[in-house]
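Every protein chain of the complex appears in place save one, which is left out.
We call the chains A, B, C, D, E, F and G, going by the order they appear; numbering starts again at 1 in every chain.
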Amino acid sequence: MVQAYILIQTEVGKASTVAEVIAKIPGVIQAEDVTGPYDVIVRAQADTVDDLGRMVVAKVQQVEGITRTLTCPVVHL
Amino acid sequence: MVQAYILIQTEVGKASTVAEVIAKIPGVIQAEDVTGPYDVIVRAQADTVDDLGRMVVAKVQQVEGITRTLTCPVVHL
Amino acid sequence: MVQAYILIQTEVGKASTVAEVIAKIPGVIQAEDVTGPYDVIVRAQADTVDDLGRMVVAKVQQVEGITRTLTCPVVHL
Amino acid sequence: MVQAYILIQTEVGKASTVAEVIAKIPGVIQAEDVTGPYDVIVRAQADTVDDLGRMVVAKVQQVEGITRTLTCPVVHL
Amino acid sequence: MVQAYILIQTEVGKASTVAEVIAKIPGVIQAEDVTGPYDVIVRAQADTVDDLGRMVVAKVQQVEGITRTLTCPVVHL
Amino acid sequence: MVQAYILIQTEVGKASTVAEVIAKIPGVIQAEDVTGPYDVIVRAQADTVDDLGRMVVAKVQQVEGITRTLTCPVVHL
Amino acid sequence: MVQAYILIQTEVGKASTVAEVIAKIPGVIQAEDVTGPYDVIVRAQADTVDDLGRMVVAKVQQVEGITRTLTCPVVHL
Partner (left out) sequence: MVQAYILIQTEVGKASTVAEVIAKIPGVIQAEDVTGPYDVIVRAQADTVDDLGRMVVAKVQQVEGITRTLTCPVVHL
């Protein structure tokens, strides 16, 4: 199982809607609005890094109003 | 009361208009054009961090010509 | 109550130790190692934005091996 | 007269002291701690851009604990 | 002969298609999807720096869905 | 007299045209295509910082294909 | 098997030595000097994301002269 934070930038004025929609995607644990260089921070999980990449591209990035996503896989050192 | 600087990037050619419009938003203390990686720097205040977030999303980011805002809350250490 | 993500960059080779030490700071809910532009992502909470700022400066940033922290307060829009 | 915002990054744990020291430099109007990618935001003024550059290098950057400064001159468009 | 890595950001949801299309451009050795601040990393070669620049502008950047490219020429020190 | 470098990012595929058009703007001394995080680097001059800001907003940023400009005034320390 | 690009920033003047040393680390396929915002680009592989993270922290980041590493796992979408 791979977990990751996804740091998201949205179009201006879209942060709230983006977080609500992402929160309903299977594999997403939490999606919250934040201030600072990112607008939404998401916690998600998938079986493999490839599955995670596919979830981001096929599900998260399809959400209307997202301009950039930055996936940070959690590692257990 | 929470105060914050909002660092704003605008579409090319829109900095001047953006600053003028933002200056009239309630809660905005000052809005000025600058050179460098940001185009407009705004000083604003609200009752809470959540109110500040809502002001940025519901008022500031609705201004035509803004591409990114970066909210930096002032903290008293 | 204010919650926040703290995105942390560490000196090379220090990520694992930094996460372990931060995880024990009161107010810190979770601290994990990640890959990408940040090395550790922390979830924390405090009573006010000022308290949060003080926790970051007085507790988190005192941890040996941290080079930059980026605090992103959660907002409820 | 040229005015500018100076966005400052400090060594971890030094933001508060840096703001206090900078606030006393002649030409500095205000110096505040903030959260986000910058640690201190300063408002300053000088007679010319060259004077402003000299103030930043000779006075502001001499303050113990500063790692980067980003000067954003205010422009009247 | 000049070789280079080209770090590419794509529109959300376009990374996979972009990598496939770029992989077929003459002079491109490899094009792969990655996670993090870039979406696709390309390895390419050309006769001179000018030829490399022309390839990036005339071929790579014409691919639908690319928003930014960052060319990093390999140097032999 | 104020001189400045203007670091420009363009839409993909537009760097060459942007440099050609900017080179003809009064006050622009040189405009060249580069590789790396910027696409065009311009050298310009104006009577004051305000005039420089106006030239960037009113002339340079009006050129079709520019997405971001970063003005770096030259200072004589 | 997980593959990744590791984008590395080095202390000034250390790029060449860093690339040579990293090239000998088991799991590293290639390490080259580049110009631009990064100084060395490495291609590496490991069994899992966790193994990759450990290799970066325990082997790559131990190399004298590295200031930042940015790991970009390859994903097959």
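Definition applied: a residue touches a chain if its C-beta (ideal position, glycine included) is under 8 Å from a C-beta of that chain, and two chains touch if they have at least 3 such contacts.
Since the structure is predicted, the reported quantities are computational estimates derived from the model, not experimental observations.
Student: Counting contacts across the entire complex, name the shown chains the missing chain touches.
Tutor: Displayed chains contacted by the hidden chain, ordered by label: B, D, E, F, G.
Student: Which one, F:Ala15, F:Val28 or F:Ala46, makes contact with the chain that was left out?
Tutor: F:Ala15
Student: To test your reading of the contact rule: which positions on chain E touch the chain that is missing from view?
Tutor: Residues touching the hidden chain, for chain E, are 2, 49-50, 52-54, 57-58, 73, 75-77.
Student: What residues on chain B make contact with the chain left out of this view?
Tutor: 35-37
Student: Take the complete complex as the reference. Which residues in chain D touch the chain that isn't displayed?
Tutor: Its contact residues with the unshown chain are 49, 52-53, 56-58, 61-62, 66-73.
Just so it is clear, only the chains that are shown with their structure count from here on.
Student: Report the chain pair from A-D, A-B or D-F that duplicates the B-F interface, where duplication means over half of the contact pairs agree by residue number.
Tutor: Answer for B-F: the repeating interface is A-B.
Student: Residue numbers in chain D touching 2 or more other chains?
Tutor: Residue numbers touching two or more other chains: 15-16, 33, 35-37, 73, 75-77.
Student: Could you classify the connectivity of these chains, where an edge means two chains touch, as line, ring, star, complete or other?
Tutor: Topology of the interface graph: other, matching no listed pattern.
Student: Determine which chains touch and list them pairwise.
Tutor: A-B, A-C, A-D, A-E, A-G, B-C, B-D, B-F, C-D, C-E, C-G, D-F, E-F, E-G, F-G
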